[in-house]
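Yeah, one chain of the complex is gone here, protein chain that is, but the others are all in their spots.
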Amino acid sequence: MNKFHFIGCNASYEEAKVVLFGAPFDSTVSFRPGTRFAPNRIRLDSEGLETYSPYQDEDLNNKKITDIGDIDIYYGNALNTLESVYTTTKKIIEDDKIPFMIGGEHLLSYASVSATYKHYKDLRVIHFDAHTDYRDQYFGETLSHATVIRRIHDEIGDKKIYSFGIRSGQKEEFLFAEEHQYIEKFDVITLDKVIEEVKNYPIYLTLDLDVLDPAYMSGTGTQDPGGLTFKELLNALLKLKVLNIVGLDIVELSPDYDTSGASTAAATKLIRELLLLTK
Amino acid sequence: MNKFHFIGCNASYEEAKVVLFGAPFDSTVSFRPGTRFAPNRIRLDSEGLETYSPYQDEDLNNKKITDIGDIDIYYGNALNTLESVYTTTKKIIEDDKIPFMIGGEHLLSYASVSATYKHYKDLRVIHFDAHTDYRDQYFGETLSHATVIRRIHDEIGDKKIYSFGIRSGQKEEFLFAEEHQYIEKFDVITLDKVIEEVKNYPIYLTLDLDVLDPAYMSGTGTQDPGGLTFKELLNALLKLKVLNIVGLDIVELSPDYDTSGASTAAATKLIRELLLLTK
Amino acid sequence: MNKFHFIGCNASYEEAKVVLFGAPFDSTVSFRPGTRFAPNRIRLDSEGLETYSPYQDEDLNNKKITDIGDIDIYYGNALNTLESVYTTTKKIIEDDKIPFMIGGEHLLSYASVSATYKHYKDLRVIHFDAHTDYRDQYFGETLSHATVIRRIHDEIGDKKIYSFGIRSGQKEEFLFAEEHQYIEKFDVITLDKVIEEVKNYPIYLTLDLDVLDPAYMSGTGTQDPGGLTFKELLNALLKLKVLNIVGLDIVELSPDYDTSGASTAAATKLIRELLLLTK
Amino acid sequence: MNKFHFIGCNASYEEAKVVLFGAPFDSTVSFRPGTRFAPNRIRLDSEGLETYSPYQDEDLNNKKITDIGDIDIYYGNALNTLESVYTTTKKIIEDDKIPFMIGGEHLLSYASVSATYKHYKDLRVIHFDAHTDYRDQYFGETLSHATVIRRIHDEIGDKKIYSFGIRSGQKEEFLFAEEHQYIEKFDVITLDKVIEEVKNYPIYLTLDLDVLDPAYMSGTGTQDPGGLTFKELLNALLKLKVLNIVGLDIVELSPDYDTSGASTAAATKLIRELLLLTK
Amino acid sequence: MNKFHFIGCNASYEEAKVVLFGAPFDSTVSFRPGTRFAPNRIRLDSEGLETYSPYQDEDLNNKKITDIGDIDIYYGNALNTLESVYTTTKKIIEDDKIPFMIGGEHLLSYASVSATYKHYKDLRVIHFDAHTDYRDQYFGETLSHATVIRRIHDEIGDKKIYSFGIRSGQKEEFLFAEEHQYIEKFDVITLDKVIEEVKNYPIYLTLDLDVLDPAYMSGTGTQDPGGLTFKELLNALLKLKVLNIVGLDIVELSPDYDTSGASTAAATKLIRELLLLTK
Partner (left out) sequence: MNKFHFIGCNASYEEAKVVLFGAPFDSTVSFRPGTRFAPNRIRLDSEGLETYSPYQDEDLNNKKITDIGDIDIYYGNALNTLESVYTTTKKIIEDDKIPFMIGGEHLLSYASVSATYKHYKDLRVIHFDAHTDYRDQYFGETLSHATVIRRIHDEIGDKKIYSFGIRSGQKEEFLFAEEHQYIEKFDVITLDKVIEEVKNYPIYLTLDLDVLDPAYMSGTGTQDPGGLTFKELLNALLKLKVLNIVGLDIVELSPDYDTSGASTAAATKLIRELLLLTK
């Protein structure tokens, strides 16, 4: 039988420190769907990647990581799917491991943050994204890719979410974020300051890949020009190594819009670096 | 202000005999989503089409047709979206006009058939498709693109649905269809016989474009090789001119998978011919 | 220096019986331009083709054919470009050779037919196309891809053009064609009869590749579903071997819409067979 | 009937301060045509954009803008098409509004600048482009995408055009531009100085999107690597807010080469920012 | 850990009757390489397929089939790779199972036929292909995708190979095939006769997917228009059910040229039908 997992992630569940799982759901997306294909395409294309990172001088083969495959998904039913993410994440954390979700759409982060927060009550969330995702409703729905950070806010409260790279949203969303949480528009210049501020808290990292400029990430649902370069994002993420990351996700890769494969290659390399960031 | 409607469909609502509307919803799709982009791409590319059909020697400009644009859609919420289709269709029929829905995914036909059936209790449904769509549940959901014909069956009862071109499904679905309704596998050879049988009933026509072979319709969610050629399908549809069509839809075009534009061109031409079929 | 010519077409001009030339012009096209890239892409991809035809049991290497490259083109200036085609064709015919033009858009055939007609006053034209191309004006222009057959009609008179495969146009165009020339809608069934009728005349063959169904020729400007299969077209063309072909062209390949290369491969193979048809 | 206009541009003509119109013409292009599809694709994809700009803290909904759709175009006839642009622009300016043209090819700017210049005799032109466009003739034609700035020079005279980002052309063109107008090669470093110089003049802004590097704008006719990043261009444009812009255009998006949609998204976002720049 | 195998092929090796394996090698290809990506893309996309065939009224879940993944491949080294195919095939046959290879390029069939022939000395080979593949050398190499049938001929001798659908090759190749083996040009009309002739022999089936017309199989290295439709090929293959198939392969799918996914869907469905053909 073929091995089929992200490269270098072949520990047993028992010995693993980090647990990778796919959540191929994209039903609430309003513009271009297709992120459901991300987990398997990422696994397939991870073959083209080295397990060694010259950035961190570390190798996936020296870490204990398992890839448990994709969880159950209910197309067209956000509630059941969120439940599935929640249950999976909760189990991993209770087993004293770090959950790493590969989306799928951003709404799913609501469930994984929520399960992480149940365990770590002083959780802080670091959020990279092009979009505020702070709407209260979206086309009448409260559970949507465009409301996910607002829902997380509802759950974990004020002044615990730090958003970077944001360059799109309604005026009200920006105002809400500025008042209730932390937001840096367009860039990641203030990241050092934030790291200093949260360094003693458990951290959940949610990375919406559209924070990258479409030049570097065309394979995503809602492209927003004016984003980070790959190097800018990678350098920002490498700074997080000092933090205590207890959960993380990477969402919104849409492989069928990635005609050249470059977006999938970017996602794959970022996953390697994020895996090597964890302790 | 730009005119933006399917070519030749610029009657006022009041004078119109046929009412075209778009329903850009695809959230329950399990394989490749993207049919939500169909209505507007079809309108845009219809510019490349003549209004005159040499097949029927008729011209759209001589018919009374209106294109009312897209109805309200709730991404990730099938129930609300079906309600929206239902309400629209019901209104059009009550106004003594023929509803023509451009999908979106096939599940939507459940709502439009249902609204049509409310008015025409002896309705018969003619169904072109690659897939049986006769599942009772799909990944635990009863409302799904894969259950749509089963739901219509539940609503309108035995021996009223005639399916053609079917070449994919579970064994149980084929058995169910054969026992409770009418099904021709792979082809449209028995269409003449069926036309004879239903010629005195009001007809709802639901056309899932994947009944075409992927050579002719690659821009669809679930391609199934071994389908009809465009000519075979067109000739079959032209035979329906003798029938009393009271509602119709064309679903499952997924333009972002139509890299050459050929699938959109096919859908566009079929819509012209279907519009000219109505009385 | 690289050889760069259609495979097997490396005779000197002096010894050549057939002279291939490219005319990469597409400025009057109203829908999707891009046929200007056809001649060079055809030359490049002809490498993948055998010089031997199992259909005719003949080999390009045994014929005397030259490829003189592309003629001068004036983008945005149809008149100057037609002049360029005219001059080239005239010279080739005066040198007692057969001109074979690779377009470029269909309008160009007006110039090459015209030059051929100057020399062969009893010329007959065989025309394969999806579109009538019989408009008198198109968006106010008399020289357009949509008026080309009408212009040829103006030049050579009634009952000399035989059109096949036509499936799109305005009603007036069909009526005009039926009254003044010969037209078979949709198909090539009556070709044998026509061959019988024209067998003693010099023949100009103009092949608009969109006569093929988009399944076989997606890489063209205005796709029109319901066309010929490749086999149907090839078999029709092979029947022309009994005729005295004195000039020919193949137009409307648009390589940038041919994402898989299949349309270019079809054009390339048809050119080989047409070259082997000539005497 | 469907609304179909650029997002947020639904004022009536009477109340509008800015008038958007499409000019889908590309017949003089020598390399890759297809910009004719830009206006409608931009309108369609503008749905994915917010009306609020976090860069300027302004919202399209608070401006008075109308989108009057596409003007009449004559494929293959540059003269008639330029006349159409000229007439439209002239009318808008006489109605005391700001014309904003979405191309189409760059040649069209000749007509819109010309009509603007008729009204504003001390007009200055700010020009972003990869190419000099300063040829006197191009393949024998004086009216061509490659001669447009030279024609504008002929019309409005010396020292009134300021070109930025230029990185391709013949040596003679660079010499001419340096002698008769203002040109910054490769970059926009001297923009502040130029703004200071022209701040008391009415300004026409012509933005050829190929000034962007192909990484950010692959969907254009003649890609020229080594261009601006999106952020560099956006920041440059935002500086123009202090100026009195009386006319503007954005040209050379070619959507069929934009397989990922990123180029159209970039064009769409730039149009929003440019609209919000106007007074 | 994720399951990753062709749908319905999850028997253990011990219980399996048929053993599927991938051979992702394409180094000798002269035109468009890329068939190395076929086995994994086929496994991934097989998710979209039903395990039930309405053509044969059989279900993969009722057969004993295993998918052992991909064998070792040596890029740029045809000899070592052929050795790897040979060893794998030999082992499977010695274990009294049927080998089913998914290529990769056609040259690999030489090794699998050879290993099968070692065991079944009266083996007959049925061969579907667009190309003769009967060259003795190709660009100086004796081991090449273009020489594979000639090499098989060298190994198993005269009058044992039956080729169908062939439409491309050098004249010498056609002559050789006609003299030493069996060849039907262009079509599969004589298949019934051949089945009658070979029905008492063990059969190896080698299916080069380019026997299909590019309309149905654009995702292959050397497209050759004028091929079989999917239905024609499927119907031909279903006839083989009466034979004693002891080994088989399907080669030359090149997924990166399959922009719409239709070719992969065709290959996937053919594999299901071929698996259900075996006893």
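In order of appearance the chains are A, B, C, D and E, and numbering begins at 1 in each one.
The working rule: a contact is a pair of C-beta atoms (placed from the backbone, for glycine too) under 8 Å apart; a residue touches a chain by one contact, two chains touch by 3 or more.
Keep in mind it's a predicted model, so treat the numbers as computed, not measured.
Within the entire complex, contacts from the absent chain reach the displayed chains A, C, D, E. When the full complex is taken into account, the listed residue touching the unshown chain is A:Glu50, out of A:Glu50, A:Asp95, A:Asp122 or A:Asp192.
Residue-level contact of chain D with the missing chain is found at 31-32, 166-171, 174, 185-186, 213-215, 218-219, 222-226, 257-259. Within chain C, the residues in touch with the undisplayed chain are 1-5, 40-41, 43-44, 66-70, 259.
By the touch rule set out above, chain E reaches the unshown chain at residues 26-30, 32-34, 36-37, 73-78, 80, 139-141, 143-144, 256-257.
Heads up, the rule we're going with is that only the chains that are shown with their structure count from here on.
Centre-to-centre separation of chain B and chain D, using mean CA positions: 42 Å. The centroid of the Cα atoms in chain A and the matching centroid in chain C are 55 Å apart. Counting only residues that touch two or more partner chains, chain A has 32, 257, 259.
Pairs of chains meeting the touch criterion are A-B, A-D, A-E, B-C, B-D, B-E, C-D, C-E.
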